[in-house]
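Only a single protein chain was left out; the remaining protein chains are all shown in position.
Right after this comes chain A.
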Amino acid sequence: MEGPSSRVPSTQHGGLWPSGGRDLCEETESDPARDMKTHFRVCRFIMETGVKLGMRSVPVATACVLYHHFFERVNIHAYEPYLVAMSCVYLAGKVEEQHIRTRDIINVSHRYFNSGSPPLECDKEFWDLRDSVVQCELLILRQLNFHVSFESPHKYLLHYLLSVRALLNRHAWSRTPVAETSWALLRDCYHGTMCIHHKPQHIAIATLYLALNSYGVELPVGERQWWQVLCEDVTEADIDTVISDLLQLYDMEAKCI
(Lines give C-alpha, C1' and ligand atoms only; values in the text may rest on other atoms or scores of the structure.)
Protein backbone atom coordinates (compact mmCIF):
# COMPACT_ATOMS: atom_id res chain seq x y z
CA MET A 1 0.00 0.00 0.00
CA GLU A 2 1.20 3.38 -0.90
CA GLY A 3 0.03 6.74 0.20
CA PRO A 4 -0.58 8.34 3.56
CA SER A 5 -3.12 5.82 4.74
CA SER A 6 -0.54 3.08 4.71
CA ARG A 7 1.30 4.86 7.46
CA VAL A 8 -0.77 3.28 10.14
CA PRO A 9 1.63 0.65 11.30
CA SER A 10 0.95 -1.47 14.30
CA THR A 11 3.90 -0.04 16.11
CA GLN A 12 2.39 3.41 16.30
CA HIS A 13 0.08 2.50 19.11
CA GLY A 14 2.04 -0.23 20.69
CA GLY A 15 1.09 1.10 24.09
CA LEU A 16 -2.57 0.47 23.55
CA TRP A 17 -2.62 -2.80 21.74
CA PRO A 18 -1.85 -5.95 23.66
CA SER A 19 -1.93 -8.25 20.66
CA GLY A 20 1.77 -8.04 19.88
CA GLY A 21 2.63 -9.63 23.16
CA ARG A 22 -0.05 -12.25 22.96
CA ASP A 23 0.92 -13.44 19.57
CA LEU A 24 4.50 -14.05 20.58
CA CYS A 25 3.71 -16.99 22.78
CA GLU A 26 1.95 -18.79 19.96
CA GLU A 27 4.79 -18.69 17.54
CA THR A 28 5.18 -22.41 17.69
CA GLU A 29 1.86 -22.87 15.98
CA SER A 30 1.45 -22.80 12.27
CA ASP A 31 0.67 -19.45 10.79
CA PRO A 32 -2.89 -20.06 9.54
CA ALA A 33 -4.05 -21.40 12.89
CA ARG A 34 -2.48 -18.50 14.70
CA ASP A 35 -4.02 -15.98 12.33
CA MET A 36 -7.39 -17.61 12.78
CA LYS A 37 -7.11 -17.21 16.50
CA THR A 38 -6.10 -13.62 16.14
CA HIS A 39 -9.08 -12.97 13.92
CA PHE A 40 -11.30 -14.74 16.37
CA ARG A 41 -10.10 -12.52 19.17
CA VAL A 42 -10.41 -9.37 17.14
CA CYS A 43 -13.90 -10.33 16.07
CA ARG A 44 -14.78 -11.01 19.65
CA PHE A 45 -13.47 -7.54 20.34
CA ILE A 46 -15.71 -6.14 17.60
CA MET A 47 -18.74 -7.87 19.02
CA GLU A 48 -18.10 -6.85 22.58
CA THR A 49 -17.49 -3.32 21.44
CA GLY A 50 -20.65 -3.47 19.37
CA VAL A 51 -22.74 -4.45 22.35
CA LYS A 52 -21.17 -1.74 24.49
CA LEU A 53 -21.72 0.81 21.78
CA GLY A 54 -25.33 -0.25 21.46
CA MET A 55 -24.89 -1.35 17.86
CA ARG A 56 -27.51 -3.49 16.24
CA SER A 57 -26.69 -6.92 14.91
CA VAL A 58 -26.42 -5.97 11.27
CA PRO A 59 -23.82 -3.21 11.71
CA VAL A 60 -21.75 -5.50 13.92
CA ALA A 61 -21.96 -8.18 11.27
CA THR A 62 -20.94 -5.69 8.62
CA ALA A 63 -17.99 -4.61 10.72
CA CYS A 64 -16.82 -8.19 10.96
CA VAL A 65 -17.34 -8.77 7.28
CA LEU A 66 -15.33 -5.64 6.51
CA TYR A 67 -12.61 -6.87 8.80
CA HIS A 68 -12.42 -10.31 7.23
CA HIS A 69 -12.48 -8.90 3.73
CA PHE A 70 -9.71 -6.52 4.61
CA PHE A 71 -7.44 -9.21 5.97
CA GLU A 72 -8.18 -11.44 3.03
CA ARG A 73 -6.33 -8.88 0.98
CA VAL A 74 -3.52 -7.85 3.27
CA ASN A 75 -1.11 -9.62 5.50
CA ILE A 76 -2.19 -9.61 9.11
CA HIS A 77 1.29 -8.51 10.18
CA ALA A 78 1.18 -5.40 8.05
CA TYR A 79 -1.52 -3.70 10.04
CA GLU A 80 -2.65 -3.57 13.58
CA PRO A 81 -5.79 -5.74 13.59
CA TYR A 82 -7.46 -3.98 16.50
CA LEU A 83 -7.08 -0.62 14.88
CA VAL A 84 -8.55 -2.07 11.71
CA ALA A 85 -11.36 -3.50 13.80
CA MET A 86 -12.07 -0.08 15.32
CA SER A 87 -12.17 1.49 11.91
CA CYS A 88 -14.39 -1.31 10.67
CA VAL A 89 -16.84 -0.60 13.46
CA TYR A 90 -16.76 3.06 12.53
CA LEU A 91 -17.21 2.34 8.85
CA ALA A 92 -19.91 -0.26 9.42
CA GLY A 93 -21.84 2.30 11.41
CA LYS A 94 -21.81 4.53 8.38
CA VAL A 95 -22.64 1.75 5.95
CA GLU A 96 -25.57 0.48 7.98
CA GLU A 97 -26.84 3.90 8.94
CA GLN A 98 -26.15 3.59 12.61
CA HIS A 99 -23.49 6.19 13.09
CA ILE A 100 -21.10 5.54 15.92
CA ARG A 101 -18.89 8.32 17.18
CA THR A 102 -15.16 7.81 17.11
CA ARG A 103 -14.88 9.07 20.61
CA ASP A 104 -17.12 6.29 21.86
CA ILE A 105 -15.26 3.71 19.84
CA ILE A 106 -11.96 4.86 21.27
CA ASN A 107 -13.32 5.01 24.79
CA VAL A 108 -14.82 1.56 24.71
CA SER A 109 -11.73 0.09 23.08
CA HIS A 110 -9.45 1.73 25.57
CA ARG A 111 -11.43 0.29 28.39
CA TYR A 112 -11.46 -3.10 26.69
CA PHE A 113 -7.69 -3.18 26.68
CA ASN A 114 -7.19 -1.52 30.05
CA SER A 115 -10.13 -2.76 32.00
CA GLY A 116 -11.09 -0.64 34.94
CA SER A 117 -8.95 2.25 33.75
CA PRO A 118 -10.22 5.80 33.89
CA PRO A 119 -11.41 7.28 30.59
CA LEU A 120 -8.85 8.85 28.29
CA GLU A 121 -7.87 12.43 28.75
CA CYS A 122 -8.58 14.88 26.01
CA ASP A 123 -4.94 15.11 25.01
CA LYS A 124 -2.67 14.39 22.11
CA GLU A 125 -2.88 10.65 22.59
CA PHE A 126 -6.61 10.75 22.19
CA TRP A 127 -6.45 12.89 19.07
CA ASP A 128 -3.75 10.70 17.60
CA LEU A 129 -5.91 7.66 18.14
CA ARG A 130 -8.80 9.40 16.55
CA ASP A 131 -6.70 10.32 13.56
CA SER A 132 -5.53 6.74 13.25
CA VAL A 133 -9.06 5.41 13.23
CA VAL A 134 -10.11 7.83 10.54
CA GLN A 135 -6.99 7.20 8.48
CA CYS A 136 -7.42 3.48 8.78
CA GLU A 137 -11.01 3.81 7.64
CA LEU A 138 -9.73 5.34 4.44
CA LEU A 139 -7.25 2.53 4.10
CA ILE A 140 -9.99 -0.07 4.42
CA LEU A 141 -12.13 1.72 1.88
CA ARG A 142 -9.29 1.73 -0.60
CA GLN A 143 -8.39 -1.88 0.04
CA LEU A 144 -11.96 -2.96 -0.54
CA ASN A 145 -12.26 -0.70 -3.57
CA PHE A 146 -15.12 1.06 -1.81
CA HIS A 147 -17.26 -2.06 -1.98
CA VAL A 148 -18.46 -1.98 1.56
CA SER A 149 -22.07 -3.01 1.22
CA PHE A 150 -22.83 -6.67 1.75
CA GLU A 151 -25.95 -8.73 1.80
CA SER A 152 -26.52 -9.93 5.30
CA PRO A 153 -28.16 -13.22 6.24
CA HIS A 154 -30.16 -11.50 8.95
CA LYS A 155 -33.12 -10.61 6.80
CA TYR A 156 -33.23 -14.08 5.35
CA LEU A 157 -33.16 -15.69 8.72
CA LEU A 158 -35.98 -13.57 10.05
CA HIS A 159 -38.20 -14.28 7.08
CA TYR A 160 -37.40 -17.95 7.31
CA LEU A 161 -38.24 -17.90 10.97
CA LEU A 162 -41.67 -16.52 10.23
CA SER A 163 -42.31 -19.09 7.55
CA VAL A 164 -41.17 -21.97 9.69
CA ARG A 165 -43.18 -20.70 12.60
CA ALA A 166 -46.32 -20.93 10.50
CA LEU A 167 -45.62 -24.60 9.95
CA LEU A 168 -45.55 -25.37 13.62
CA ASN A 169 -48.15 -25.42 16.30
CA ARG A 170 -48.04 -22.03 17.94
CA HIS A 171 -47.80 -23.47 21.43
CA ALA A 172 -44.91 -25.68 20.47
CA TRP A 173 -43.22 -22.65 18.93
CA SER A 174 -43.67 -20.41 21.93
CA ARG A 175 -42.20 -23.11 24.13
CA THR A 176 -39.09 -23.51 22.02
CA PRO A 177 -36.51 -20.74 21.79
CA VAL A 178 -35.66 -21.41 18.17
CA ALA A 179 -35.63 -17.73 17.26
CA GLU A 180 -33.17 -16.80 19.99
CA THR A 181 -30.92 -19.73 19.33
CA SER A 182 -30.76 -19.20 15.60
CA TRP A 183 -30.14 -15.49 16.09
CA ALA A 184 -27.34 -16.24 18.53
CA LEU A 185 -25.79 -18.73 16.15
CA LEU A 186 -25.98 -16.23 13.34
CA ARG A 187 -24.24 -13.59 15.39
CA ASP A 188 -21.60 -16.02 16.53
CA CYS A 189 -20.71 -17.14 13.05
CA TYR A 190 -19.03 -13.77 12.44
CA HIS A 191 -16.15 -14.83 14.63
CA GLY A 192 -14.54 -16.51 11.68
CA THR A 193 -14.06 -16.08 8.01
CA MET A 194 -16.94 -18.46 7.37
CA CYS A 195 -19.22 -15.44 7.32
CA ILE A 196 -17.68 -14.31 4.04
CA HIS A 197 -17.18 -17.72 2.54
CA HIS A 198 -20.76 -18.86 2.57
CA LYS A 199 -23.82 -17.43 0.93
CA PRO A 200 -25.96 -15.47 3.35
CA GLN A 201 -28.97 -17.67 2.62
CA HIS A 202 -26.95 -20.75 3.43
CA ILE A 203 -25.78 -19.28 6.68
CA ALA A 204 -29.32 -18.34 7.59
CA ILE A 205 -30.64 -21.78 6.75
CA ALA A 206 -27.81 -23.51 8.58
CA THR A 207 -28.33 -21.54 11.76
CA LEU A 208 -32.04 -22.19 11.63
CA TYR A 209 -31.39 -25.84 10.91
CA LEU A 210 -29.05 -26.16 13.84
CA ALA A 211 -31.43 -24.36 16.13
CA LEU A 212 -34.34 -26.59 15.17
CA ASN A 213 -32.11 -29.58 15.49
CA SER A 214 -30.89 -28.57 18.91
CA TYR A 215 -34.39 -28.68 20.30
CA GLY A 216 -35.45 -31.68 18.35
CA VAL A 217 -38.14 -29.78 16.53
CA GLU A 218 -39.53 -31.73 13.64
CA LEU A 219 -41.08 -30.01 10.68
CA PRO A 220 -43.56 -31.67 8.36
CA VAL A 221 -41.91 -33.40 5.46
CA GLY A 222 -43.24 -33.04 1.98
CA GLU A 223 -41.83 -33.71 -1.44
CA ARG A 224 -39.10 -31.24 -0.61
CA GLN A 225 -37.36 -30.32 2.60
CA TRP A 226 -38.14 -26.97 4.11
CA TRP A 227 -34.59 -25.72 3.49
CA GLN A 228 -34.76 -26.73 -0.12
CA VAL A 229 -37.79 -24.53 -0.50
CA LEU A 230 -36.20 -21.59 1.23
CA CYS A 231 -33.16 -21.62 -0.98
CA GLU A 232 -33.05 -23.35 -4.33
CA ASP A 233 -29.35 -24.12 -4.46
CA VAL A 234 -28.68 -25.27 -0.94
CA THR A 235 -27.81 -28.86 -0.35
CA GLU A 236 -27.60 -30.88 2.81
CA ALA A 237 -23.83 -30.86 2.41
CA ASP A 238 -23.76 -27.09 2.28
CA ILE A 239 -25.69 -26.93 5.49
CA ASP A 240 -23.39 -29.41 7.10
CA THR A 241 -20.35 -27.43 6.07
CA VAL A 242 -21.70 -24.25 7.49
CA ILE A 243 -22.66 -25.99 10.68
CA SER A 244 -19.29 -27.62 11.08
CA ASP A 245 -17.57 -24.29 10.42
CA LEU A 246 -19.76 -22.74 13.04
CA LEU A 247 -19.20 -25.47 15.55
CA GLN A 248 -15.49 -25.10 15.00
CA LEU A 249 -15.77 -21.52 16.15
CA TYR A 250 -17.29 -22.69 19.40
CA ASP A 251 -14.41 -25.05 19.85
CA MET A 252 -12.02 -22.23 19.13
CA GLU A 253 -13.56 -20.12 21.85
CA ALA A 254 -12.36 -22.58 24.43
CA LYS A 255 -8.88 -22.51 22.91
CA CYS A 256 -8.31 -18.82 22.49
CA ILE A 257 -10.05 -16.98 25.23
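Annotations for the structure displayed:
The rule we apply is simple: a residue touches a chain if its C-beta (ideal position, glycine included) is under 8 Å from a C-beta of that chain, and two chains touch if they have at least 3 such contacts; residues count from 1.
The rule we apply is simple: contacts and distances are computed from a predicted model.
Protein name for the hidden chain, per its UniProt entry and selected from "S1 motif domain-containing protein", "N(6)-L-threonylcarbamoyladenine synthase", "ubiquitinyl hydrolase 1" or "NEDD8-activating enzyme E1 regulatory subunit": "S1 motif domain-containing protein".
Within the full complex, the residue among A:Val42, A:Leu129 or A:Val164 touching the omitted chain is A:Val164. For chain A, the residues in touch with the chain missing from this view are 44, 47-48, 51-54, 56-58, 97, 103-104, 107-108, 111-112, 115, 118-122, 152, 154-156, 158-159, 161-164, 166-167, 169-170, 174-177, 179-181, 183-185, 187-188, 191, 201, 210, 213-218, 220-226, 228-232, 243-244, 247, 250, 253, 257.
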